Each structure stands twice: as C-alpha cells, then as structure tokens.
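With one protein chain withheld, the remaining protein chains of the complex are depicted in position.
Coming up: subunit A.
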Amino acid sequence: MKCSRCLLQLWSLRPLGQSAWPAAHCVSQLQSASCSQPTVLYQSQNQVLRRFHSSPVRTKSRMPAEQQQKNKSLATIDDMFERVSDDAKVKDTFSKVLDGFMKRDVRRRGHVEFIYAALKKMPEFGVERDITIYNKLLDVFPKEVFVARNVLQLMFNHYPRQQECGLQILEQMEQYGVVPNIETKVLLIQIFGEKSHPVRKYQRVMYWYPRFRHINPFPLPQKLPEDPVELSHLSLSRIANDLSAKITVYQRPRTDVGENGEEITSPHIVGIQSPDQMELLAKHNPNRPVFVEGPFPLWLKKKCVHYYILRADPIPFEEKVEEPYDPERSFFYPLQLDLDLERDFGEYVTFDVEDVDEGPVFAMCMTGQGDQVALNQWISGLQLNNPILGRVPTLFRLNAGPRELQESGAGSASEKQREKHPNEAEPEFIDEEEPQKRQAMKP
C-alpha cells in the first residue's frame, strides 16, 4: 500500500513524456490490486485507474467510444419507440424496433430493460393482443444462458430478474386475454429451461384457460357489431330468452335535412315481443294502466346499452283467474294430473320460497334516444299487433340516467300519485288515440 503511494507521488513529480507510460501501467496495476482507494484520474494521460477486474489495456483503448455508446444506450430504449412513433404507431414499426434491437448487439445487452419498455409501449401501438408480437418479444432474450444446470440452481431462483421479466410478459398476455401458443412454449423452454418459473406459469395458463373458455352460457361474438340496430338485435334476443320472440325494427337510424335546412336525426327503434307476451297483453284489464319503464342497463362485455320495457303492475289477488287447462292443447301427454298419492318430503323438489310477483312484462325495446317521442313511436308500432294498447292508458316512468329495476324511496311517490288518477290530463298521459294520428303529430 505504502509503496504504491510512494510510486504515485514519485511519478506525479516526473515530467511528462514517452517514458511515463510503463510506469503508469505499473501504477495502475498496483492501484487496482490494492483497490478501495478512490480512483485517480490523470488528465494528462487520458487514462483512468480502474477498479478491480478491468484491465488497463481495455480502459485505454475503449474509453471514449464506450462512454458515448453508454450515454446513447441509456436513452435509446425509450427513445427507440419514441422516434418511430412520429410516423406511425402500427405493428410494423413495433416489430421493426424489435428487429433493430436484436441486430444491434449479439449479447443483447440491456434486454430486460428493453422488454419492460416494450411492454409498456404495446397498447400505444395497438399490438397488445397480438400473440406474434409477444413471441417476438420473448425472442429478444438470449437463449440457453439462463437455463439452470443443476439442482441447486433450480432450487434457488436462477437469474431472477430475467425470470421476472419473462413472467411479466406472460402476465401482460393474461391481462389482455391472449392465450400463448406452442411457439411461446418452445421459446420459454429454450430461454429459461424446462422447470423454470415462466414455464410453470405457461403450464398453468394452458391448464386453466381452456377449462373456462366456453363456460359462459350467454356467449357473445368476439367483436360486438358496430351497427346500433344489429347490436340491439343481439341484446334484445339475449334478454328476452325466448326463441319464438319476434324482433321488429320500427325505425332505422337516419339523418334527414328538414325544410329549414337543419338536420333531423331520428334514432333507431328496435322492439321485441314474444307470442306469450302478446297473449298476456291481450288479457290485460284495460282499466289498469301499462307503464313504459327504463332505461335499464345491460352490459355486453365492456359495452353498456340501455333498454326499455312495457309492463303492468302485478294483478291483484281478487282479479286473478285460474284458467282450466285445455285438454286439447296437447294430445301426447296430459297437462294436468289429478292423482291423490301419498307424498313425503323426499319428493318435494321445489324451493320453499315466496314468489316475487312483479307484474307481467309485455314488450321490450331499445332506442338510440330515450325520450318520449321515440318511445311513443314504439308504442304506436306495437299497437298494430296489439289493438288493446289503444284502449289502455300508457304511462311513462322514465329516468334521465340508468337506474335500478325497481324504483325505491323518494322517486316513487310522485308516480304513485299519477297512478291513482290515470284519467287526469297529464302530459305523459296518452289516452285512446289512433296510431295514425299520433304518428302524424311527430315531426
């Protein structure tokens, strides 16, 4: 230690010259051997006395170039994506950046940082659901370097940062619902080995995902239709739960230019009614009003649509009529059996619950514009098939926003009042009008 310091002092006193080089070399070696001292920079020689395992030869020859490279490489990872983002953020440019990184260095220096940056940028480029891009991203990892070679390495986390990074890729795939394929598996095995954490994760994904892929009993298409009429078609047939229900398009969306040159947009109106509902409506007591209620929300994947229903209050107990079964309705089996058999508890298969009586639903509709004009049009359209609607008072119970299916508390008080006096002239109240007349009133 001491001698090295002496040498340093001696040397620093010397004049500069060619003869200095061997001494400096010697000093730097001494220095690095004794280490822990702060490195000394010799401006005159353009040479750094490096720490332990770097050789002075390398230091001398590479120094300036590497410094530049380093500065650059720190910036590039984020920059590489930023630079291309000016022209177009598409899949092609994204994969071009990946290719660029792969070609830059055989050792793939800084690939973990690069992958994290790429993962973050994926949604911007619109490739977050693309399995080929994920595979390409996995391909950035150098192969067979991180494979554990013995039991001990396998037991402890071998190259944990890299494995975490690999897991992060798989996790993002999971988040966007991308199922890995065989290429992913081969890549993972090549990179991390057969019993590494990412491969384990891959196995779990492949075990569980196929089991839950088709459990939804109300499936929806991969991509929801853009057209509002088609979308309401889909959602109405979903909520009606009746294959015999008939869907009617009362009005298609269109934009007209009015007399004054202003644009009049008419929303779409699509309704659904099943034969059972028509039958129920035909039996409805004309003295009791029917209600148009809504809007109620319906979620289709991540999209929320709203629908309206035509319903009545539950039939009071004294008005309920037990209709005898028509024996000719089915010739194949009896619809009613009047056998007096001894029954015990083991044969009761229904739940002992009070039924919730909410009143019948007569029809459902979806419209682009939930105001009374559109809904009036729907009711008048319904009237063609259900003549009773001409005699039944129709009340509108509409809310501005989405709401619960049953109103509760303060909101219902005013409506109750309205129900009590249905014959009073109220703006919502529509009484025995001809459908033609009503349509004529509309713009």
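In the analysis below, a residue touches a chain if its C-beta (ideal position, glycine included) is under 8 Å from a C-beta of that chain, and two chains touch if they have at least 3 such contacts; residues count from 1.
Going forward, contacts and distances are computed from a predicted model.
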{"item": "Per UniProt record, name of the chain withheld from view [\"Glucosamine-6-phosphate isomerase\", \"Exosome complex component RRP40\", \"Complex I intermediate-associated protein 30, mitochondrial\" or \"GTPase-activating protein GYP3\"]", "value": "\"Complex I intermediate-associated protein 30, mitochondrial\""}
{"item": "Sole residue of A:151, A:337 or A:356 that reaches the chain not shown, by the stated touch rule", "value": "A:356"}
{"item": "Listed residues A:217, A:258 or A:324, member touching the removed chain", "value": "A:217"}
{"item": "Which residue of A:84, A:117, A:133 or A:240 touches the chain not shown here", "value": "A:240"}
{"item": "Residue numbers in subunit A that touch the chain omitted from display", "value": "123, 129, 157, 160, 163-164, 167, 171, 174-177, 179, 186, 189-190, 194-195, 197-201, 203-205, 207-209, 211-218, 220, 222-224, 235, 238-241, 296-304, 307, 309, 311, 344-354, 356-358, 361, 364, 401-409"}
